[in-house]
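Heads up, one of the protein chains got dropped from this complex, but the rest are sitting where they should.
We just call them A and B in the order they show up, numbering each chain from 1.
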């Protein structure tokens, strides 16, 4: 029982990082119908930029205190990633907006590898130690379950951001314009919405969330490196599809569910498959779920019908 | 062949017949020219031939039928492992290659159908992600199926795979002519691979102008319209998938025999992407472009190593960007800029039935339907 509870906590923490990243995928997909392959790599850039900023802050303002330092690093990284998201949209995707399906997808794969290569050139191939500004020492166990302050912070921050995003999309003018653009570009622009601006805003918001996710990811595991974005990116995409791509609530639900499935799955797969499979198949869960959802319920858990759009 | 000939600048358009002979002569003489720079280059040519075959197969799926497959390397893996299972000391089975290679092709085709049946009704980008997942699943299974029963030998891979034996003659031993003259096995492998490539080209060219090829083009350009004029889109897509997979399977089998060693790390996602870049770079839907793309990008890392390293050392006294990083950089830039600036690739298709501008071009009928 203790083990199951612990696995649940592990899963929720990983899942909320997936959820934050999934939001970025789902927003872009909802509006452009494009899988932004490079989104996971924005997370990586976010983590590495934050690392660099924190190093600088520690060098020039060593007395700043842990939390302000972290927030400083986070701030810099969010701003850089927003700019990056805007640049990617403007240079690589905008020209292909009316091109057939394959072109933007291939470009997106290209952008993803380009970001990884650039990071490799700037930061090298080594793993970097990410400063431990929020403690990773576990608190007193509750019901035998260990949880660390950084994990609690991750849960709280992602929940807050998700609520904020929901409010933004559902209650503000910008949100209404975003929803209108997602519904139909042409009609939205006829109604006076500057769709170019809205699409850029979507990329900027998504990238900011990815930057936060990157910093949380690195604070939790204490590492950052050039290829760290790929797997979380892929899994977050799966989460977005699982929840129903284009649907914000779905992305959150999908992220949490995927985290739980992975964690509990890896913990119990050996017993469930009578010893035939084991934890070496942990990375398969996401792909299998993705396949099953797309084949049997392409709209995801909460999605509307979007499968034959385009 | 004709397309390749026409692609030769100047001569191609003026005198297609002469250009054709130039291509044939080049293909035959390539290893003899390469060996002037060392046998290493002959080995690279051998690998290039394998990639050409992969690219031809993937082009069938992506370029002709318009289905983006990001897990294509899985079929290559199926072919390679089939060969390794049936012709190596691993299970102590040593079947001749003319049985093993078709078996590998068959299993790859089967894998193509198994993957295709449930997924082919998905739209382009969903299909891309599912195939990517499929590729990874295949790799993960190959990496782990040594427990509880040892099937694939896990991450250790399978070593000592049998070489190609043609009519009782082991080509990895080379060919002894007279007392003093010996043809190295690398050359023999080249000509064997070349024969397979030529066969594939002929097959694919025939296919392209056949009813099937036209049906694929129709599906790629507008699936709805294709359905409306009575094309069985599902079967046609499945056919494209399994035929493409077959090429992957054959190429994989040849790879296993040539390298003598297969392990899961040879079949990573990066390899799928590399093959995709070859066809994007060369020109999707166009055989000549695909072949040139495959040749160019196989040679690229070697050229970088010869050029980039000494140049950097001379300029900066140290290597700032190692060849692998440069290769990644060039590949990713190629993918982005090819799509933005020259979506039809280095050698655009011009034939009546291959119009890649409809796959990746500016205007599309698909978008209008939205």
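By our rule, contacts are C-beta pairs under 8 Å (C-beta built on N, C-alpha and C of every residue); 3 or more make two chains touch, one makes a residue touch a chain.
Quick note on the criterion: contacts and distances are computed from a predicted model.
Asks: Can you pick, from "Putative phosphopantetheine attachment site", "Anti-sigma-K factor RskA", "Multisubunit potassium/proton antiporter, PhaC subunit (TC 2.A.63.1.1)" or "Branched-chain amino acid ABC transporter substrate-binding protein", the UniProt name of the chain not shown?
Replies: "Branched-chain amino acid ABC transporter substrate-binding protein"
Asks: In the full complex, which of A:134, A:177 or A:228 touches the chain missing from this view?
Replies: Final answer for the missing-chain contact: A:228.
Asks: Just the residue numbers, please: which parts of chain B touch the chain that's not shown?
Replies: 38-40, 43-44, 47, 143-144, 146, 154-157, 159-160, 172, 185-186, 259-261, 263, 265-266, 301-302, 305, 310, 313, 317-319, 322-324
Asks: Extract the touching residues of chain A with respect to the undisplayed chain.
Replies: Residues of chain A in touch with the missing chain: 2-3, 6-7, 10-11, 14, 124-127, 129, 132, 136-138, 141, 146, 148, 217, 221-223, 225, 227-228, 231, 262-264, 266-267, 278-280, 282-283.
Simple rule for what comes next: only the chains that are shown with their structure count from here on.
Asks: For chain A and chain B, let me know how many angstrom lie between their CA-based centres, rounded off.
Replies: Taking the mean C-alpha position of each chain, the two centres sit 33 Å apart.
Asks: Which stretch or stretches of chain A touch chain B in the complex?
Replies: Result: residues 33-35, 92, 95-96, 98-107, 109-114, 116-118, 120-121, 234, 237, 241, 275-276, 278, 280-281, 283-284, 286-288, 290-291, 294-295, 298, 307-310 of chain A touch chain B.
Asks: Could you please specify the touching residues of chain B with respect to chain A in the complex?
Replies: Chain B reaches chain A through residues 62, 66, 68, 70, 118-119, 122-126, 128-130, 132-134, 136-137, 140, 143-144, 147-148, 273, 276, 280, 321, 325, 328-329, 331-336, 339-340, 343, 358-364, 366-367, 370.
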